[in-house]
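Of the protein chains in this complex, one is absent; all others appear in place.
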Amino acid sequence: MAPIWLLGCILFPFAAGMLLCLLHLRSYRLLTGLMLPVILLTSLFCWAAILFCPADGAEVIRFAPNLVLLLRLDGLGRFFVGIVATLWPLTALYAVSYMRREQHPGMFFGFFTASYGATLGVAAAGNLFTMYCFYELLTLTTVPLVLQPMTRAARKATRMYFLYSIGGAAFAFAAMVFLISSGADGAFGAGGLLGAHPYGENITYLFWLFGFLGFGVKAALFPLHAWLPKAAVAPTPVTALLHAVAVVKAGAFAVIRLTYGCFGADLLRGSRAQTVALMLAAVTIVYGSAAALKETNFKRRLAYSTVANLSYILFGALLLTPAGIAAALLHMAAHACIKITSFFAAGAVRHETGRESVYELDGLGKRMPVTFVCFTVSAFALTGLPPFNGFVSKWYLLTAAAEAGGVAWVGAGALLLSALLTAIYMLTACRRAWFPDKNANLSALSGVHEAEWQMLLPMLVLTVGMLACGVFAEPILAAVRAIAAGL
Amino acid sequence: MNQVLLLSIVLLPLLGGVLLALMRRAEKRAADTAFLSVLALEAAAVTAYLCLPDATVRLFSMTDALTVSLASDGISRVFLAVGAYGFLLSGVYATRYMARGERQASFYGWMLFSLGALCGMDLSQNLITMYLFFEAATLLSMPLVLHDRTEESIRAALKYLFYSIAGAFLALLAIFVLGRFTTTLDFAAGGTLTADAAAHRTLLEIVVFLGVIGFGAKAGLYPLHGWLPTAHPVAPAPASAALSGIIAKAGVLAILRLVFYIVGADFLRGTWVQIAWMSLALLTVFMGSMMAYREDLFKKRLAYSSVSQISYVLVGLFTLTPSGVTGGILHVIFHACIKICLFLVAGSVIVNLEKTRVSDLVGVGKQMPITLFSFTIASLGLIGIPPASGFVSKWYLALGALDTGIPVLNWLVPIVLLVSALLTAGYLLPITIRGFFPGKDFSAPPKTDEGTAVMWLPIAILGAASLLLGVCSGPLVDWIFTLVAPLV
Partner (left out) sequence: MIAFFVNFPLFSIVLCLLCAVLCALLKGKAARIVSLSLCGVVAVLAFCVLVYGLQTGAATEYPMGHYPHPWGNELRFGIAEPLVALVFAVVMLLCLIGGKQQLDVDLEPGKRNLYYVMCDLVLVSLLALAYTNDVFTGYVFIEICTIASCGLLMIRQIGRTTLAATRYMIFSLIGSGLFLLGVILLYGVTGQLLMPSLKAAIAALWEGGQYRTALLSAMTLMTVGLAIKSGLFPFHLWMPDTYAYSTPASAGILSGLVSKGYSFLLIKLVFGVFGTDVFYGSGVSNVLYVFGALGIIVGSISAAREKDVFRMIAFSSAAQIGYLYFGIGLTPALGMLAAIFHLLTHAVTKPLLFLAAGQLGEAAGGRLRHTWRGAAHRNRTAGLMFSLGAFSMIGIPLTMGFVSKYRFALAAFERPTLLVVTLIVLAVSTVLNAMYFMRVIIGIYTPVPERRTRMTLREQRPFAVSSLLLALLNLSAGVAAQPLVLLLERGLSLL
């Protein structure tokens, strides 16, 4: 029963999305009326799976003795499915209002639904090959979403996105084949599958780095991050959900799987490869924040911030300690909640006023109070102010770094520096919205009003979530600790 | 009952702030009434609290390690009293000062929010709670600075914000490392370090040093002092007074809590950390006074003076001796009193005479005798001329420094204090002298109403208090010595 259930969770939205794409529905109402139930139903299925699915794996197809499509929902997978299944319906609701005036809604909602399936596939993959397949599928289903505006910039961004993703996957593929040819081709296991160095130490490290960098492309690791800010041309629901949560976190998730489930943390702990990776993450953290500070386009600024925050997750995971991975997962959930809210706010501004630059936010706080209250809360949470969830995750990241010691101190420093930069780039935007310059032209705002309820509701829900997950973080912490102990 | 009081001390101003935020379109009189009644209630609550026994309130716990809870102790009483009364007087003054400006209600609201955050900080039971309210105090007092919405004020506000947040993150570094090496992050006199902390002495010394530098940003401690002379003067005068006299003390409180209640004085006594702190504080004392002496803008001069004076407090704390710490805490009280008074005077001068530069202030005493008389009394206190209050605190500061037994510093501190006192006299007294004795060729303009009693009365009260607290300081000193005794 379990495999069919899981497969259903993955295939249902995928098939429904493809169908929506092919149907070419002319009525927007009908389109969204079909899409919303599909998404809701899938989320329900997913939650049912999280709660009731047994943790043992189920083979779906065996392509070759060591190429098996295996679905399994272990703790880590459950966690990711949980994040995705919570956020997707909210984004779908937001998109209903947001996409009303955009072109090609059929294609958008089709692939939006289909990519849900692909993301779930990544989460529920039981071995590296399965994850790789769904990872590629995720790329393919999200490419049309970036392309959606069909402008020159969008085409360029799409090309870049696809190229980076496929390139990354190509290197991850090398790591996968390495594992398969070393006999480590089973289901993700606690403590890894490799056990020893089959071709010598350096080769192991090299291939781990291949995999890390390959999957790291999706997680926007520093030299390979360029696609993410570019992809901010996509409609806001996509930027918010896919490029702040699903796709990018799938990258981080894949790195965690590769590291903990395949190579094994013990094998890598203290190696040069770990140092290199940690350093890269630290550099990305600082770079992303600094670039966000420099960027004046609202959405791109948030995208750069995502670059930095993803490396928080990677950094935590790469500490290779239970505390580190627990903190990484905590931040994964926290950042998902935070960043999607801030993107929603940016999208609401764009949708209502057409403004895209941070410099044009002057005085909008009074016009769109709900939007900007949510944005401000997300800014606080992202900066890491208590009692929001961002503080809790940052706290545990820092504590884990301090415990690990050594190179991790550099990362801890990077985290703090990045927190300061985050404060600057987020709070200056808030400042403009709430406290406009004396000589700002506020008369231009006379016609501006709050976005529709479909856009406000998800933001509000997530804002409450940010506070609640901060104030009552203990259950989440206990959950991630349990997951970390199982890796 | 106690717990309810504790909670209400924190929540009252915050809810009052929300109330005023909702009254944006209300009449000025209604806003004034609401604002003052909240402040009065708060002062009453604090007064009641001063007499009641200690209590603890656990608000919520994010995780088992991260709890947000309130508790009261002696130190919190000192800071709470300073905060509540200082805000009350500034608030009364503000109702008149802000009469001509725009957005009074929002100004009042932010004042109340700041007060709420400060009270929360005063009552924090552990580092996490304090960090929370520390950040909140920064964020909630920032709008006071940019109240005018001019380019200058916005820039100053952002500078304030980023210095404070940078400081807070440095402090966070200390907090999370200490989280690893302490049995609990709850405050306990004498510190809570674990047994194995001594093995990581260097690490702890470095992070605690950085943490104090971080919290010191709020108190204008070198090297993160740059924002203070920029931000304090651009706010409206009541807000400058609150910022300089009270909110900047949040940094002092944070350092006090970190050093004496988490790390413990014994751990740090005689280390390079103590010496470095003392040197930095001394440097700030001297530099602040020098800059104040050279500054012509009245409010900016006072802001530089704050830089210098708050570092007096820090010098006292860093001596890690009973007399020094007592002197520091006394100076917190006295300086709050004096500096609020001085800033309010500066505000009166701006409102009534529309003069901002010290060099223009000729014959003020003829026009606003009460105001300038109070100013003079307060100045004497700041300089430290007996029997005014400043003398008492500086006396204990010097004693404390001599007790440290650190070579060079033990005699350098009194000397620097002395030099700084001379400089203080140099930058404050000319105003009095030229105010009362403008010279022969000065044609006396008509006397003003000094902005009615609403403005001069708070000034006079504070001036009188600065004198009286000095004259009758005996019980206060004794009480503070009892508070400090378990710490050092």
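Note that the chains take the letters A and B in the order they are written out, and that residue 1 is the start of every chain.
Keep in mind that, in the parts below, a contact is a pair of C-beta atoms (placed from the backbone, for glycine too) under 8 Å apart; a residue touches a chain by one contact, two chains touch by 3 or more.
Since the structure is predicted, the reported quantities are computational estimates derived from the model, not experimental observations.
Engineer: Going by the stated contact criterion, tell me the shown chains that border the hidden chain.
Structural biologist: A
Engineer: For the chain left out of this view, which of A:23, A:203, A:464 or A:478 touches it?
Structural biologist: Within the whole complex, the residue contacting the unshown chain is A:203.
Engineer: Of the listed residues A:80, A:94, A:171 or A:343, which contacts the missing chain in the full complex?
Structural biologist: Considering all chains, including the one not shown, the answer is A:171.
Engineer: Go through chain A and note every residue touching the omitted chain.
Structural biologist: So the residues of chain A touching the missing chain come out as 61-65, 67, 104, 132-133, 136-137, 140, 143-144, 147, 150, 155, 158-159, 162-163, 166-167, 169-171, 173-174, 177-178, 180-181, 199, 203, 206, 210.
Please note the rule applied: only the chains that are shown with their structure count from here on.
Engineer: I'd like to verify one number: the distance from the centre of chain A to the centre of chain B, where each centre is the average of its C-alpha atoms, in whole angstrom.
Structural biologist: Computed from C-alpha means, the inter-chain centre distance equals 44 Å.
Engineer: Spell out the part of chain A that touches chain B in their complex, as residue ranges.
Structural biologist: 380, 383-387, 391-392, 395, 398-399, 402-403, 412, 416-417, 419-420, 423-424, 427-428, 431, 434-438, 470-474, 477
Engineer: Where on chain B does chain A make contact in their complex?
Structural biologist: 60-64, 66, 68, 128, 131-132, 135-136, 139, 143, 146, 148-151, 154, 157-158, 161-162, 165-166, 169-170, 172-173, 176-177, 179-180
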